[in-house]
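Heads up, one of the protein chains got dropped from this complex, but the rest are sitting where they should.
We call the chains A, B and C, going by the order they appear; numbering starts again at 1 in every chain.
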Amino acid sequence: MDLSMLWYLVPSVVMFACGIYGFVTRKNLIAILISLELMLNSADLNFVVFNRFLFPGSMDGMVFTLFAIAIAAAETAIAIAIIINIYRSIGNTDVTEINKMKF
Amino acid sequence: MDITLPILILAIPITMFLVLGIGGVKMSHKLAGILGILGMGTTAVLAYIVAFTYFFSGDANFILDGVRQQYQVFDVTWLAFTQTLVVNIGFLLDPISAMMLVVITTISFMVHLYSWGYMEGEPGFQRYYAFLSLFSFSMLGLVVATNIFQMYIFWELVGVSSYLLIGFFYKLPSAVSASKKAFIVTRFADLGFLIGILLLSFYTDTFNFVDMTTNPEGVLASTGGATFMGASVLTWAMVLIFTGGMGKSAMMPLHIWLPDAMEGPTPVSALIHAATMVVAGVYLVARMFPVYCVVDAAMTFICVIGAITAFYAAVVACAQIDIKRILAFSTISQIAFMMVSLGVAYDKPIEGVHYSGLGYMAGMFHLFTHAMFKALLFLGAGALIHAVHSNNYTSMGGLRKYMPITHVTFLIGCLAIAGIWPFAGFFSKDEMLAAMFARHWFWGAWMTMVAGLTAFYMFRMYFLVFWWEENPHYKEHKPHDAPWQMSLPLIFLGAVSIVAGFIPFGELVTWNGEPYHIHIEAPVAATSLVVAVCAIALAAAMYMKKNALPTKVKNMCPALWTAAHRRFYWDEIYMFITHRIIFDIICKGIAWFDRHIIDATMDAFAKITQKTSYAIRGMQSGEIQSYVGWYIAGAVAVAAITWLCLI
Amino acid sequence: MFGNILIWFVVIPVIMMAGLGLCRNSSMNAIRAVMVVCSTVLLGLSIWLCVDFLRLREMGVSDEMLYTGSWMWYAPLNIHLAVGVDGISVLMLLLSSVIVFAGTFASWKISPLPKNFFLWFALLSTGVFGFFISIDIFTMFMFYEVALIPMYLLIGVWGTGRKEYSAMKLTLMLMGGSAFLMLGLLGIYWHSAPEGGQLTWNILEISRNASIAPEWQNMLFCFTFVGFGVLGAMFPFHTWSPDGHACAPTAVSMLHAGVLMKLGGYGCFRIAIYLLPQAANELAWIFIVLTGVSIVYGAFSACVQTDLKYINAYSSVSHCGMVLFAILMLNTTAMTGAILQMLSHGLMTALFFALIGMIYGRTHTRDIRQMGGLMKIMPYLGVCYMIAGFASLGLPGLSGFVAEMTIFFGSFQNADLFHRIFVIAATCSIVITAVYILRVVGKLLLGPVQDEHHLQLTDATWFERLSTVTLILCIAGIGCFPNWINETIQHSFAPIMAAIQSAAL
Partner (left out) sequence: MDSVGNIIVYFIVAIAIVFFSFKAVTTGKILRAATYLLFVLLGTAVFYFQLGYQFLGAVQIAVYAGGIMVLFVFAILLTHKPNDASGMIESHRKTIGVVLSGASAVLLLFALFYMPLLHGASLAECIQAGHGITMREIGEAFTGSGRFQYLLPFEAISVLLLACIIGGVTVARKS
């Protein structure tokens, strides 16, 4: 039995689908962010898997994942700053409450 | 002929209008009055010179082999519609225009002079003179028109001058509505005139009177036998043109504006609504006479309208209280007389008639004499109103002792209009009746009856004003004769009314320029004289001394009297049509339609757009989650579709 | 490029804007100085152009367009800044500059934000002048839009009453019209060359090529005519006009009714009729019906309005309907009449709106039921209003008469019953016009004074007098001596008539 590409991609798909579910259903901003990280992670994993199985000679996928991780870090930092700020101003982090700028 | 004089005749009044209209505010009343009178006086003198030159100089341009010619002094292009259809502004001299020059300038000068006394101290005195000058200019331009379009231009201008002068006392709502009515009714008639011109000029390809009248057969031929709704196009055109004349000359059913026009100052009524402007319709028919002659239907139409109007106005005049209204209806009746006279005339010999164009000559003659004595009557009425400050004869009575000059001149006017020898009206009326009898006995008999009615209502008024019984108010406010500025015109016009009948009019004015020797038709003259005298006697019996006879007569048929007094409800009918139907239903309906249908449709487009926007803006909720939801749904859908397509 | 005199008609308003930009917001005198100087220069320039144009014609220069110039603007689509004028455009330029001049004085005391007001005003003028000098339909369209957009702000900011609604309505409806127009113009462009030739926007070249297929012509004609017709207040696309005019500030109403609505008529015949003659022959009847309805309908509607501006807006519907009506008659006389009517209506409506603005500025009402006897209180304005009214109802000696008569006589040359009926219906409007004009004059100026407070009001000031006198002189000038206009525009119709006639064969 071989560990082929498909083996790694299936958990990635599951991770991604869970991310979507969480992103759409969660009300808490941080929980949404967590779901986002799940999706991001699944994409990262795909890059690496494709790199390894299809282009084993190069390292583009890996480098891309490295960048993605860096960007994810940056993004999370900013997002969390914003979330904290929102919490300060309206007292919770519920997306349904954040509609002052709607329309 | 040198063109300076004709140009000056038109230029002086319009200059006066501009000077008095623009600079009048800064002038004193006296200066404005003197300027106006001087200007009109000069114009009158120039017009006399021109007319005299035309009639008596014997110049080959004017009279050739004993036949008077039409002569265009000048004729310059004003506006070119097409290569051939060109509007000119010119100056046409022919017997009727020369005669009208004299009539207009004389009456206008008299009125200018008279107004100096009558309008003294009125605010807007300068404006009044400015408008009078404008009117004189327009009227002169009308009569000397070389082409029908020039006539239409000045036709509109006299309409406006009339509007301005009727509404001179613009603070009175009655004057405002009277002026509005006058303008709109005549404007409506002018619409017919305009359409008539459109039709006529389309076929003849010319506006020029001389071109059309010298070749009426050609005009008829140019229409190529086209018909519309059973009548030939030329008939339509000529009837429509006559409609314009009906409006200006207050023929039924477009007469309703003239009695109301008496809201204007009395001298204005004398000038515009008795002597000059209202005869424009007659003048128009006379001008186009040869063309009318080739369309019998139009001529019959003129006769019928004229005969009905003459009788109607005479009957109504018998039941009026306001002396100016009586005079107004008398004017309508007399103008209708002229119309019938023109209508019975013919340009070719008729069997058994020694001169078929007699009606034309007689109509013009009556136009001339009527202008003089009707102006006289109006000015006399003005003097009366000036004295008692009321228009109604009920405030008058027994005035002959207080106002002798007015009395005598007014009597002259009444005798003249009643057609008593040797006053002017006798001669002209006799010729007219002769012409009518010559055409058909019916017209003659009918119009003789109208002449009798005329004598009756004029003397009814005369007796009620000057005899009857003295009004008790005279003790507080003693009436007296008017100042010299007002008396002078009365005396002058009275004198003219006596002698005008002896003018050899037939030598001067005939339809084709050939002289005609007037001779009294003894049977006709005798009949009309007898009828007139009987009518006067009846009036004297009823109204000379205060008695109960008039009331008895009135009570014999009160409904008739009321109907006549209310002018047979024409005003009410018009009010119903204009206000209830046109204004309330059509105008308001259209305005409603515009706001609630057309505009609402446009608004509905906007509303639909807005509603749709509101409906779909929920998608643009600002919630990242729903965006992602839509995004993923979209992505899945696209992928699935692509996938299915690829397999 | 600046050697061409026509370019200056666009450059001067731009200079005007620059000059205004340099003024401080508060220094009213500097702003007025800039406006007066520039509008006077424009007026002088257009008079000079008119004289020079007549001189050239006199010398026998018979080109279709004079002072032509063309500069490439955007090569891939062959868009040029192409300019040139014929007699009609010359007169339109003259009209525009007269109204800009009068409008400047009519808005002498505009507030608030005078500088911004005049900036937009100048931009509007740029568009108007640019439109009339262009012979490239793309630049023409561009200038048309330039003229349209400032209207929104001018009405929305400086207007009165329901100004936001009206500004929005006006802009949207006109924009809707220009959407149609854009389609039409693009269609013309794509069919402008014979097989394989260079596509062009130039009016002269398009008409010379005459390569648009008949079935396309019909569609494009409808697009362009409706597009311009909306601006010309054609029934049933006229409803922006009453609301827009009622809410617009004085000078804007003047310029809008006076010039902008003329863009519609001018465009209709310069583009719709001239470039699509075959369709014009075929489809004119549809629009004759619509414009004929406009004429009578506008006049009847005006009879029952109580707001002065609504009355004039509806009368504009009627009069502008007359312009389009005459254009559709497809003969020289009627078209001459249309041009005269454009001039006449432009001047007279501008005068009307100026006077209404002045009266409103004093009485603070435009409802004729609340006013009366103003003739006694402000005789100067009253007399001017009467003159404007007389011009409107077609008094000889004033411009309206000449225009209407030329239209009627021209239109009557179409001898078939259909045309006849509509011409006669159109002539009826002169009576209805008299009714509503006299109704207003009677209620507003004559009769007893309605409101005691009005007795304290003052008559016109010098700048108001200057504004009105300019317009009245022009109205009387055209009315008394119309023939020079006839001569100016006569040559301009020859190519159009030739196109129509060759299409009819």
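To be clear about the criterion, a contact is a pair of C-beta atoms (placed from the backbone, for glycine too) under 8 Å apart; a residue touches a chain by one contact, two chains touch by 3 or more.
Bear in mind the structure is a predicted one, so any value in this text is a computation, not a measurement.
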Task: Which displayed chains the hidden chain touches across the whole complex - done: A, B
Open item on the list: For review purposes, identify every residue of chain B that touches the missing chain, sorted by number.
Closed with: 625, 629, 632-633, 635-636, 639-640, 643
TODO: List the residues of chain A that touch the chain left out of this view.
DONE: 1-11, 13-22, 24-28, 30-31, 33-35, 37-38, 41, 44-45, 48-49, 52-53, 56-60, 62-63, 65-67, 69-78, 80-85, 87-88, 92-93, 96
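Going forward, only the chains that are shown with their structure count from here on.
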TODO: Could you draw the chains as nodes, link the ones that touch, and say if you get a line, ring, star, complete or other?
DONE: line
- [ ] Taking the mean of all protein CA atoms as the centre, name the chain whose own CA mean is closest to it.
- [x] C
Open item on the list: On a C-alpha centroid basis, what's the spacing between chain B and chain C, in Å?
Closed with: 37
Open item on the list: Please tell me the distance, in whole Å, between the geometric centres of chain A and chain C computed from their C-alpha atoms.
Closed with: 63
- [ ] Could you grab the centroid distance between chain A and chain B? Build each centroid from C-alpha atoms only and quote it in angstrom.
- [x] 96
Task: Two or more partner chains touched - positions in chain B - done: none
Task: Complex contact set, residues of chain B against chain C - done: 25, 77-82, 85, 149, 153-154, 156-157, 160, 163, 167, 170-173, 176-177, 179-180, 183-184, 187-188, 190-191, 194-195, 198-199, 201-202, 583, 586-588, 590-591, 594, 598-599, 601-603, 606
Open item on the list: Residue numbers of chain A touching chain B in their complex, please.
Closed with: 20, 23-26, 32, 95-96, 99, 101-103
Open item on the list: Help me check something: in the complex, which residues belonging to chain C touch chain B?
Closed with: 169, 172-173, 235-236, 238-240, 297, 300-301, 303-305, 332-333, 373, 375-376, 379, 390, 393-397, 401-402, 405-406, 408-410, 412-413, 415, 423-424, 427-428, 430-431, 434-435, 438-439, 442, 445-448, 482-483, 486
